Structures are given as C-alpha cells and as structure tokens.
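Let's turn to chain A:
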Amino acid sequence: MDTPIQFQIHTGSAEPIYRQLMEQLRRRVAAGQWKAGQELPSVRELAGLLAVHPMTISKAYGLLETEGLLQRRRGLSMVIAAGHERPAPKAQRIEQLRPALERVAAEAHELAIPKQQVLDLLGKLLDNPGSPR
Partner candidate 1 sequence: MSSFLTLDWWRAPRRSATPEAGLALHASAPSDTRLPVAVQGLRLGYAKNHAPVLTGLDWTLQAGQVVGLLGRNGAGKTTLLEALLGLRDPQAGAVQLFGQPAAQIDDAVRARIGYVPQQSDLFEGLNARQLLAYFRSFYPRWNEAKVEGLLSRWEVPQDQLIGKLSGGQQQRLSIIRALAHEPDLLVLDEPVASLDPLGRRDFLRELVEQVLDRGTTVVLSTHILSDLERVAFNVAFLKDGRIRLQAPLDELIEQCRWLQGPGAEDHGGELLARFGPRLLVRAPCLSGLPRETLVQLVTLEDLFEGLA
Partner candidate 2 sequence: MGAAFKPTQQRALLGQPWQAWRNQAQWRRTLATLATLASPVLLLGYWQSAHPLTVLGALLSLWLVVGWAAFSQLLLRQNTPRLAHLVPGQARSLVQAFLLWAALFVLALCGALSLWDGWHPAWPLLALGVLVLLGWMGREPWLWVAIWFVIGPLVPALRPITAWLTALPATTGWLLYALAALLALGLLPACMGRGDARHQRAYQRRLRWSAQLEAHSQGRGVAARVQLPWMARLGLLFTWPHRLWWARLVRNPASTPLARLNVQLMRGPAHGTVQLWLLCVALVMMVLVLGGLTRRDTLEHTLTVTAGMWIGLLSLAMGPSMQRAQALCRDRPDQALLVLLPGLPQGAALARALARRWLLQALLAWAFVVLLFLLVAPQISAQRAATAAAFLAACLPIALGDLRRCDRLPARLSAGGFNAWIPVALVAGLVGWWTQIPPALSLGGSVLLCGALGWRRWQALADAGPPLPAGRASER
C-alpha cells in the first residue's frame, strides 16, 4: 500500500514554499515512502488544498522535473520518475542529513562545546530513537 502523497508547508520560515515542497518530496522519495510511478496531485488540486499560488506549485514541479525526480505524462498528472524505487544508497542518504548536521556544528561552535561531548550526545540520541519524527 503506497503512502499517500501529502504535502505540508510552513509559512513564516526562511525557506520559500516551493523549496519546502521540493525538500519534502526529495526526502520522502529518498526514504522510500513515495515510490516511482505514484501520481502527484495536479497543480490545481494541490494549490486548492494548501491555499498556495499555483505558480509556486508549478515552479516546484518544474524544478523537480529538471532534476529528474518527476516525470511528466501527456494529458495526465505528474508521476515520480522511475529509478527511485529503492531507497537511495547510504552515501546519498547521508547527504540529506548534511544541512541538519551543519546547523548542529555551527551551534556547537558558537556555544564552544568540545567535539567529544557533541559526539557522545549524538550517540546517545541515536541509540534511543524514541522521539517522534
């Protein structure tokens, strides 16, 4: 059973909406939750659902299509392109974490916390993955 394709956006953030949509799609596809061949909601549907300007949706879809993540079909809505059936290899997936880790590194640097402490804490958190996503 495919996970239904649902987007969520947050206003008031430093990330434009189209980028949020692109990031969400990338993450879910990389994690294998949305599979190739799954249909995306049309621009009209998604714009109505999220109450977002259709050009924003269009822009996100267009950019993802250039990346190769999405595929346009004549007369039908966009689908997730083939070649993304399996979750991406680990090397690629770790790249998804890079932005978050960069932020952690920057904050640790600002607070002048020694490296070993940060790594210990990270180890503890990874051992107990009980927090909600």
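Candidates were picked such that all candidates are chains of the complex that A comes from, given by their letters.
Keep in mind that, in the parts below, a contact is a pair of C-beta atoms (placed from the backbone, for glycine too) under 8 Å apart; a residue touches a chain by one contact, two chains touch by 3 or more; residues count from 1.
None of these values were measured; they are calculated from a predicted model.
Visitor: Which one of these touches chain A in the complex: 1 or 2?
Guide: By the stated definition of touch, the match is candidate 1.
Visitor: Quick one: which bits of chain A touch candidate 1 in the complex? Just the residue numbers, please.
Guide: Residue positions touching the partner: 9, 11-19, 42-44, 47-48, 50-56, 58-59, 61-62, 65, 72, 74-78.
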